[in-house]
Structure formats: C-alpha cells, structure tokens
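Removed: one protein chain of the complex. Kept in place: all other protein chains.
So that you can tell them apart, the chains are marked A, B and C in the order they are listed, and the count of residues begins at 1 in each.
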Amino acid sequence: MCVRVQADPFDFGAECDAFASGRHHVGAVVTFCGIVRDDGGLQAMEIEHYPAMTAPAIEAMVAEARTRWSLADALVIHRHGRLTPGERIMMVATAAPHRADAFAAADFLMDYLKSRAPFWKKEITTAGAHWVEARSEDETALARWSDETARR
Amino acid sequence: MCVRVQADPFDFGAECDAFASGRHHVGAVVTFCGIVRDDGGLQAMEIEHYPAMTAPAIEAMVAEARTRWSLADALVIHRHGRLTPGERIMMVATAAPHRADAFAAADFLMDYLKSRAPFWKKEITTAGAHWVEARSEDETALARWSDETARR
Amino acid sequence: MTLNVVYFAWVRERIGVAQERIDTDAATVAALVDELRAREDRYALAFEDLSALRVAVDQQLTDFDAPIAGAREVAFFPPMTGG
Partner (left out) sequence: MTLNVVYFAWVRERIGVAQERIDTDAATVAALVDELRAREDRYALAFEDLSALRVAVDQQLTDFDAPIAGAREVAFFPPMTGG
C-alpha cells in the first residue's frame, strides 16, 4: 500500500513496471493514469489540495477498497501544483489474485479520488481562469458503490 | 490500435509509458497486465494458440470495443509458449477522453480475451500437467456485455 | 475556543485568506458559518449558497449540522475535483 501526494512529476512506466514486479501470487494488475486533457485553449491546470487531509483521506479510500475486494497491493500517486496539457496528473494501480477484483478496486478508487479527495482544479485558458466544477456524472459514478455510501 | 501476439516477453512499463505518451486529447489511460500466478506447485504455463485466427479475432474484439465506447487508442499484447510464475502473460491498454470509457473498454477486452481469443493454457505442476479448464465465472463475466452477445 | 479555519479554491479567493484563527463559541459548523457571515461581506458572499460548499472538521468530511466542540480545524471548500 502506498499513497504519494507530490508536486513533482512521476514516471508512469517505471511505476507500472515496479508495481507489477516480483509478484507470484497476483494474477492481475490494473493501472490508471489521468492526463491533463486539452479540450481547446487550455494553457495550464493548477491543482490545489488540503495537505493535512489529502494523504489520510486517500489512505482511508484504499483501506475501504481492501475491505471490499481481495487485493494484494494498491498504489495511488496524485500531483498538485501547475501542470500543462499532456502531463500526467495522477495514477492508481491495483494488484489482485483475480482480474475482477483488480478492475473493481481501481474503478472504485478513481470514483472516490475524483469526488472525495481534497483536490481542486483551476483551468487557465486563453480566455481566462476558472475553477473546474464538479460534474453530476461523477456523483452518479460514486453512487454505484452504494453499499459503501450507506455505510458512511 | 495495435495487436501483438508473440512468444517473446514484453516490457510492461515501457509499453505503459509509450501508450500514455504524447496524448493531449486523452484524459484517461487504463492498463491491465496478466501475470502467471503460482497457486502452489506451478512450475510453468504453456500457452498454445491458433496462429491463423488469434490476431484477427483480437482485432475484431478491439473493433467491437471501439463501436461501444469513445476510445482514442487500444493496445493488446498476448504471449504464447512457455512461461514461468511471475512472468507477464499479456496486457491490454485503452486510452479515452473520459475514464469511464477507458475502464469499460479494458474490462470488456479482458472478458473477451479470456473466453473468446484462441489460447489454451496448460499448467505444468510438480504433480503433472493438465489443461486449464474454462471457468463458469468467465462466461458470467462475458454475459455482462449482453447487448453484444445478442448482436452476434 | 479558538479554531483554525481554512479555505480552499474559490472559497479562499472570495474570503481573501487561506487560513485564520477564529475565536468562537459556536456549537456546530452551521453556527460558525452564521458568525462568519455576520462579520463582513466577503464571508457573506463566500457562504451565500451552502449547497455549493463542503466542510471538513479535523480533516474529516462532514456536514453543516456537525458539532465542533473540541475541534481544532474546520475547512470550507467547493466540491472536490480530483482524479
């Protein structure tokens, strides 16, 4: 289990390789990488976070995922600060004996990170700067894990 | 789009890095890596395939995934021949503007590769050799994409 | 009691500071918000629509009815946009 919150870039390929290495009791590794997407006119993305809360909140999400699925390991890396289009914002990796668990846990962690980890994105575009608004689709995605919602 | 069927090992980290590189209109990359799992006593896994059918069958699965989700790119690498515990058997990668599409397409491709791509695994254990039997869970997983099943 | 009150994203921008020490006897987050609103317009503006805000007490997400007795830090921010 590893959670890293950092301003520096991370090496997605090296992280994937290291995460999948030396595993004999794991059949499945799933990784996700989030990339700053240029929908036109985006110059930069500024990501603010809540340092005292961020890592503990993500660690709680990972702990919750471990109670729900049979996981051998999980990794979350999330950047903050200023990023430009094409840069990698964050990644999640999960390792499990079976693929269904690895997929579900990665999907779950992404939904929680998106809407419950204390990050806020500001887009700097040629037309000005604005805070990214939360999307209703993201709350809908979270609601899929409704047992969890009920338990909280 | 890229489908590779090969006896040689592949470099999972390098493939993940290359797949996620140079993308400005993609927000999400999902990768999956299948690893030879040692459930006790496994010495080697021998994977047989149907050379004339394998790549075209996988390409058809990728084409089907592209009709179902908004994908920017997809990659499938699958090895055949003799592998030992801890070795990487195969990988899938999907890139999409949004994470839900990348996750669903990777999950879909895994379910189809598991039960519809012409590979057969033989486990060589300390107790002898046997062909791996298809699991009913894998057919159940496939049935989740039931529109597709109905269309075929 | 004295609380550390922290603000993020556009809440921080509207209030004009990232954090401040606040002396309060408020029993709940909502009572604290009422006190802040009464201070100055910039607070009234930031807390205009509570449905657009989220709150954490001692780094735990909670809601505006939550008690704050014994708390050390209260954070106000818009819905998160991580990932």
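Please note the rule applied: a contact is a pair of C-beta atoms (placed from the backbone, for glycine too) under 8 Å apart; a residue touches a chain by one contact, two chains touch by 3 or more.
Quantities reported herein were computed from a predicted structural model and do not represent experimental measurements.
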item: Visible contact partners (per top-of-document touch definition) of the missing chain; value: B
item: Options B:3, B:57, B:74 or B:100, residue touching the unrepresented chain; value: B:57
item: Of B:19, B:69, B:103 or B:119, the one touching the omitted chain in the full complex; value: B:119
item: Among B:1, B:14, B:63 or B:132, the residue in touch with the chain that has been omitted; value: B:132
item: Interface residues of chain B (partner: the chain not displayed); value: 34, 48-50, 52-53, 56-57, 78, 89-90, 110, 113-122, 131-134
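In this text, only the chains that are shown with their structure count from here on.
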item: Chain at maximum distance from chain C, centres defined as averaged CA atoms; value: B
item: Gap in Å, rounded to a whole number, between the CA centres of chain C and chain B; value: 48
item: Of all residues in chain A, the ones touching two or more other chains; value: 34, 110, 114
item: Set of chain C residues in contact with two or more other chains; value: 83
